[in-house]
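Notes to accompany the following structure.
What you see is the complex with one protein chain gone and the rest in place.
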Amino acid sequence: MSSTQQMRGTTKWALNLNAVLVYLFFYAPIFLLVVYSFSNDNLVGRWGGFTFNWYREFAANDEVQTALSVSIKVAIISTLVSVVLGTLAALALERATFRGQRIFDALLYLPIIIPDVTMAVMMLLFFTQGINLLDSWFGIRLSKGVTTVTLSHIAFSISFVSIVVRARLDGMNQKLEEAAQDLYASRLQAFRYVTLPQIMPGIAGGALLALTLSLDDVVITQFVAGPGSTTLPVYVFGLIRRGVSPLINAVSVVMLAISVSLVLLSLILQRTRSGADAA
Amino acid sequence: MKPNQLLRLLAGLFAISLFAAACGSSGDDTSAGTDSGDAGDSGDSGDSGGACAAGETDGDLAIYNWTEYMDPELKDAFEAEFGVSVTEDNYDSNEAMQPIISAGGSGYDFIVPSDYMVSILIENGDIMELQKDAIPNVGNLLPDFASGLPFDPSGTYSIPYQWGTTGLGVDLSVTGEDVPETWGLVFDADLAAEYGLEGSFATLLNDPRETMGAALKYLGYSLNTTSDAELDEAKAIVADAKSRVAAFDSDQYDELLVTGESSIAHGYSGNFIVQFDEADDPDQYAYFVPQEGGTRWVDNMAVPADAPHPCTAHTFINFLLDAERGAQLTNWNYYASPNAASEEFIDPDVLSDPIVYPTDVSKLEFIEDTGDFEINFSDAFIEAKG
Partner (left out) sequence: MVSTQAAQAEQTSVESAEQATVEFEAKAIRQASRRGFLMALPAYGYLVLFFAIPLMIVVVYSFATRTSSGGTALSGWNLDAYRKLGEPIVRDILFRSIWIALLTTVLCLIIAYPFSYYLATRSERVRNVLLVFVMIPFWSNFLVRNYAWRVLLGNDGPVSQVTSAIGLGETRILFTPLAVIIGLVYGFLPFMILPLYAAIERIDWRLVEASRDLYASGFESFRRVVLPLSMPGVVAGSILVFVPSLGAYVTPEILGGAKTTLLGSYVVVQFLTARNWPVGASLSFVLMSVMLVTTLIYFRSGGRTL
């Protein structure tokens, strides 16, 4: 008994240590990029004294700001859509059998497997041809832009979301949902009050992945974007040729600050709501 | 699934996608409208192909250009003078730009491809013949740039924007002041050791034509060779140099040099100048094109064949060819100007800098598209890297 407890102690200790190391690993480059965003030198990696200049430059640079707002817009829309579609797909594949299921199963893996640049090239050709066809058949004149970028991001995000949600669903207890239905809950109610809360961690994980993928994609975006729809990663990619100035660090810090404050806000909201529930 | 079900499904999907696309496009228009006030942008693109008059504009201008290659003040000045709005997007390599333009429907009016890429775009029919009547300032060009360039001999499709060279940047604190100007510093292990270059000290461009080209020049061949035997020799040279190469890098070579990650770097002239100027001691570094010769390149203004607003693009080209504005470009990004009329307005320090304006260009070559042999270049480079 005492030996197992001791074992538990060491395991616990090792788990804690591992967690600390993982967070250190995750935040080491972040720490560096935050520090150098305040460095008064054109080079990241050479400290030139403290300055706010890069943030001033960011505030004065319309191109970066436009790119940032396009990025955020695309990321939010593509995440929302792919989470809904991906979760439905995961539920269908795990909970039902239907004809064409295997083909669907295979189709869902392809966007993960395909090399970036291949998808970029094929989406480029597809959208160009599609826009031409719409124009010549129906006289609808479209152009590449934020819409095509968002459509492409959804196409690769659905798969990532559905894989994470399916990992959650696989082997999960279906009895609860059935029990709820036996108790005259409608199918929708059973889903809303029983299934959804159970798979929520999977959905949240999938959403986080989709958001990250959208905020990081360069190659596909570059190929399907049109005039004025440059996203932040594409803008940064172009800047690198002329030097990774701490301006890019400042932009990254701003993005981090936005996401951290959104997270804090949602946590506070959650807390006040659960407080209200308790009262 | 039965065939008729499948058909119905596909028809339904098609309808949905059309609907979605239509909704999306209206969304795009409104967003463009709030950004720059040009809500009618997508509607007025039907009249391309007609003749343009000098100074004529037929809509807003969409530029697709290298990063930080155009002074933003020039864009503002153009907007103010002609009452159109200018948007600029950037690319980082010819190779990333070309498929987007070649696919068609890119929406761009003005692009800046390099020499060999111009000939590829011409061959694919992706850029239009320029209407010289709309570009009276074309007479400002130096004679060498007005005609006779190998990729577009009569200047029918393109007009030079700026030019420069590819060579070596050296950290003199490692090699000493009187370092020989040769590719041998990278390709000859003994010579490198003689000048204190040890370990993996070099960076080479991650570009098959530039790096294989440097090796070909070192061997005394043309960098546009189509001889397998010569290419094989060059491949052996690059493979041998690999142990001395820290990285194959086309983006950061100048920064790696001044931060001490490398002691010698293969790269483009203008980037080195900007980087050296900002170093603690600018005299610690030197740039030269090795005596065996190297690459000389020209970036050119061109108009995609399906540009929505070709007349605005022509007017913009004419605008940039103005003497003072041409000088403004060079003073801003330290690349050489092909504009003869601009010379009196260029900062004398820049004009007399042999890095920007090399005195002898006889040993320099333009990279030309070698057609099917491009595959051999790319394979040889991959095999040399192992």
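We call the chains A and B, going by the order they appear; numbering starts again at 1 in every chain.
Methods note: a residue touches a chain if its C-beta (ideal position, glycine included) is under 8 Å from a C-beta of that chain, and two chains touch if they have at least 3 such contacts.
No experiment lies behind these values; they were computed from the predicted model shown.
If you put the hidden chain back, the residue from A:L80, A:M122, A:I140 or A:V194 that touches it is A:M122. Where chain A meets the omitted chain, the residues involved are 4, 7-8, 11, 14-16, 18-19, 22-23, 25-30, 32-33, 36, 44-45, 84-86, 88-89, 91-101, 104-119, 121-123, 125-126, 151-152, 154-155, 158, 160, 162-168, 170-172, 198, 201-202, 204-206, 208-209, 211-212, 215-216, 218, 232-233, 236-237, 240, 244, 248-249, 251-253, 255-256, 259-260, 263, 267. Listed by residue number, the positions of chain B touching the unshown chain are 9-10, 12-14, 16-17, 93, 95-96, 98-99, 102, 119-120, 123-124, 200, 203, 206-208, 242, 245-249, 252, 259-261, 369, 371-372, 374-375, 377-379, 382-383, 385-386.
Rule of thumb we're sticking to: only the chains that are shown with their structure count from here on.
Chain centres here are Cα averages; for chain A and chain B they lie 33 Å apart.
Chain B makes touch with chain A in their complex at residues 1, 18, 20-22, 24-25, 27-28, 31-32, 35-36, 42-43, 62, 64, 66-68, 87-92, 96, 99-100, 103-108, 250-252, 254-255, 258-259, 271, 274-275, 278. By the touch criterion stated above, chain A contacts chain B in their complex at residues 42-43, 45-46, 63, 66, 99-100, 121, 124-125, 127-128, 130-132, 134, 138, 140-147, 150-151, 222-223, 225-230, 235, 237-244.
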